[in-house]
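Following: one structure in structure tokens, then a few remarks.
For this view, one protein chain was removed and the others were kept in their places.
As written, the chain order gives the labels A, B and C, with residue 1 at the start of each chain.
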Amino acid sequence: MGEPQPMPKNRLEAFSDGVIAILITIMVLELKVPHGADWHALQPLLPVLVAYVLSFLYIAIYWNNHHHMLHAAHRVNGPILWANNHLLFWLSLVPFVTSWMGENHNEAFPTAAYGFVLIMAAVSYTILQSTILATLGKDSELARAVGRDWKGKTSIACYLAALGLAFVSPWLSYVLYLTVAVMWFIPDRRIEKHVHHA
Amino acid sequence: MGEPQPMPKNRLEAFSDGVIAILITIMVLELKVPHGADWHALQPLLPVLVAYVLSFLYIAIYWNNHHHMLHAAHRVNGPILWANNHLLFWLSLVPFVTSWMGENHNEAFPTAAYGFVLIMAAVSYTILQSTILATLGKDSELARAVGRDWKGKTSIACYLAALGLAFVSPWLSYVLYLTVAVMWFIPDRRIEKHVHHA
Amino acid sequence: MGEPQPMPKNRLEAFSDGVIAILITIMVLELKVPHGADWHALQPLLPVLVAYVLSFLYIAIYWNNHHHMLHAAHRVNGPILWANNHLLFWLSLVPFVTSWMGENHNEAFPTAAYGFVLIMAAVSYTILQSTILATLGKDSELARAVGRDWKGKTSIACYLAALGLAFVSPWLSYVLYLTVAVMWFIPDRRIEKHVHHA
Partner (left out) sequence: MGEPQPMPKNRLEAFSDGVIAILITIMVLELKVPHGADWHALQPLLPVLVAYVLSFLYIAIYWNNHHHMLHAAHRVNGPILWANNHLLFWLSLVPFVTSWMGENHNEAFPTAAYGFVLIMAAVSYTILQSTILATLGKDSELARAVGRDWKGKTSIACYLAALGLAFVSPWLSYVLYLTVAVMWFIPDRRIEKHVHHA
């Protein structure tokens, strides 16, 4: 069907919105309804709930950034479509590692697995970013806004550290996961000056 | 990626529509298919079904109001995006507390938990409303339509009362939850005069 | 937030598309993966699969007709929004009665429950149709296309008959459910002449 020619981006956005909306929502299905009806019945759910909040934040950040990046893109081609599918694939594993980590808190391996999926999602986001930048040129607003992408590189370094530290103490990993999320959550004033979509 | 600059609102609407459509639909997955094939097999499901109807009504009301509020907004910025994600987070917990309340009817704690999630959803809706109003100004049609927001304030007061009364009799809470839903369901003629989107 | 004023219909369509797309898809989650790996492991699933095909057809017909009806509408108001939510509510119960009927084939009560949900969906569709027609007037193309709505009325009569006959023999009901689906599936040449959207 001729995958690689340029085409409008609205359906790519709609499909990504659909997948991300489903991912952020189906995680809540892992909050299994407790059998009891008192406060104690809810307690074993607390780590699962905390993991859910963390992943909700991460997926919301990805949607946010995806939203902005696609907004800056002009058209999409085959490589962009597949780089996007690649990102969606790794994001689709977030509900799985969230549940695994939430149901086994303070355990090394699930905590490291969570970090692994975050690393792959960040790498695939970077690939998508480069693929879009390649169609826009070095002087595009997006290129200037991304710059050397220290934020993306710092995130991947933190995830790598968290993956390793999970085998020392999972709590160190949790602190790193939260730190990166907060770093993305707080707007970046420097970038704001560069990108002004009309 | 420069979160805070203004941008078109269509993708925010599409993402919210997706999440709300999924939330309103996955609740039905909690209606577990009974093993028997007669009328008695259906009876234990009745409280779950009633809780489902109530939450369907609430989420439909939220979608309705969200629809109108975003329609009145001109553009969205970073704070609006995050206020919206915050609202979607609390709405995403509605299926969980619906199932818990439905499977434990006439129990204090699940009934209070339902009220707690409704309070947080109402508070986050109010925050989203204020964030949008801050971009529109005091003389905007939305500002006049919202006015002192007695309806939003009354709702939160009723939820708070329902949360407390759940420990006296959950049935009082159910009556309050239904009353607030009906209050939002019945159109507000005074507001209708103020907002006339062309 | 002033529910009843007129507004564009695109978000209503998007929300309905989302809910209907989820409904038609989550039914497949009821096709529980069999434990065995041979042909015999699949056999108990056959009635569930047949019920799934029937409901897939019904929901696809509803989406089809909803698509055409909204296409003929100009704008939506509060009553149309709520008539639409009412329809989505009854459609949302289709996966539940599909599973119940599929897992208990040749049983009277689940077969009748399936008919009950089809009746309520048909009635709510008729209400939505009347609400939209009230905004368009008697001379609209939609009004002429619908005419006396013999197809809608025949459907409801068949569902009522199927509901009653389920207590005589569920197979009579299955034949009626299939007949109505086929009746809607085969295009109506008379109507085709009336509605020509540019």
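Here is the rule we go by: a residue touches a chain if its C-beta (ideal position, glycine included) is under 8 Å from a C-beta of that chain, and two chains touch if they have at least 3 such contacts.
Computed from a predicted structure; not experimentally measured.
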Contacting the left-out chain in the complete assembly, out of C:M69, C:A108 or C:A143: C:M69
Hidden-chain contact residue, picked from the options A:G18, A:P34 or A:G115: A:G18
Residue of C:F56, C:Y159 or C:Y177 touching the missing chain in the full complex: C:F56
Absent-chain interface as seen on chain A, which is shown: 1-8, 11-12, 14-15, 18-19, 22-23, 26, 29-30, 78, 81-82, 85, 88-89, 92-93, 95-96, 99-100, 103-104, 107-110, 113
Where the missing chain touches chain C, by residue: 13-14, 17-18, 20-22, 24-26, 28-29, 31, 33-34, 37-39, 41-42, 53, 56, 60, 63-65, 67-69, 71-72, 145-146, 185, 187-188, 191-192, 194-197
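Definition applied: only the chains that are shown with their structure count from here on.
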Inter-copy rotation, chain A to chain B, in degrees (Cα atoms; steps of 5): 90
Geometric centre: closest chain by C-alpha means: B
Rounded Å distance, chain A centre to chain C centre (Cα mean): 37
Computed distance of Cα centres, chain C from chain B, in Å: 26
Multi-chain contact sites of chain B, meaning residues that touch two or more partners: 14, 18, 22, 26, 29
